[in-house]
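Omission of a single protein chain aside, the complex is shown with its protein chains in their original locations.
On to chain A.
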Amino acid sequence: MKLLLVEDEADLQEVIRQSLEKENYLVETADSYALALDKIVSYEYDCILLDIMLPDGSGLDLLAELKQMNKSDNVIIISAKDALEDKVKGLDMGADDYLVKPFHIAELNARIKSVWRRKSLNGKNTMEYANMRMDLDERQVWIEGNELLLNRKEFDILSYLSVNKNRLVNKTALAEQVWGDYMDGADDYEFIYSQIKNLRRKLKENNAGIEIQAVYGIGYKLVTL
């Protein structure tokens, strides 16, 4: 998958690029409106990550250009502005998603995959990994054809970790994703451990080819056995 990252902050661009390359994406970068416009006109991308505030223009103008060229598919806006008007405007102009800085890489990854799945799999929002298959719309999981019964939180944890498979997912990112934004500030997110424990047990009982690893002091990682 080929991505274009439009971000003027060099450090952030670098971190995002490095992280996305771990997913084996081909990542192109642009740090200005002019360069981004040039790339958009010349090439096709599967997904475009667009910062709104650029030194020589607005990302929203780029979005308008994309729309004119009928290329506005798969655009995710990344912005430090989280005012509702900006979000609404960006989404109205055809962006698929809107991510507010600072975000977790895992979250960005999940959004990219979600956008990608929606556009490329004929409406089938499914994921397969090792012997596990997951229907994200129906919220169902099968292991070698047998349905795995999970509660809401277990499902959310498993799907988030699956999207970020083999990647280290920060506890905070997981907690915010599954328990909602309002959980922030709650101690050390130790409470997610009991859900993880149940999930691990269920995976094991069903002979899943995957396992949730704890990474000491930081978070969790989904890997194949």
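Operating definition for what follows: a contact is a pair of C-beta atoms (placed from the backbone, for glycine too) under 8 Å apart; a residue touches a chain by one contact, two chains touch by 3 or more; residues count from 1.
In this section, contacts and distances are computed from a predicted model.
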Omitted chain, identified by the protein name its UniProt record gives, among "Nitrile hydratase subunit beta", "ABC transporter permease", "Imelysin-like domain-containing protein" or "histidine kinase": "histidine kinase"
Listed residues A:L5, A:I77, A:I105 or A:I210, member touching the removed chain: A:I105
Among A:K113, A:R167 or A:K202, the residue in touch with the chain that has been omitted: A:R167
Among A:A34, A:M69, A:L149 or A:I218, residue touching the chain not depicted: A:I218
In chain A, positions touching the absent partner: 9, 11-12, 15-16, 18-19, 22, 80, 83-84, 101-106, 153, 167-168, 170, 172, 179-180, 182-188, 190-195, 215-218
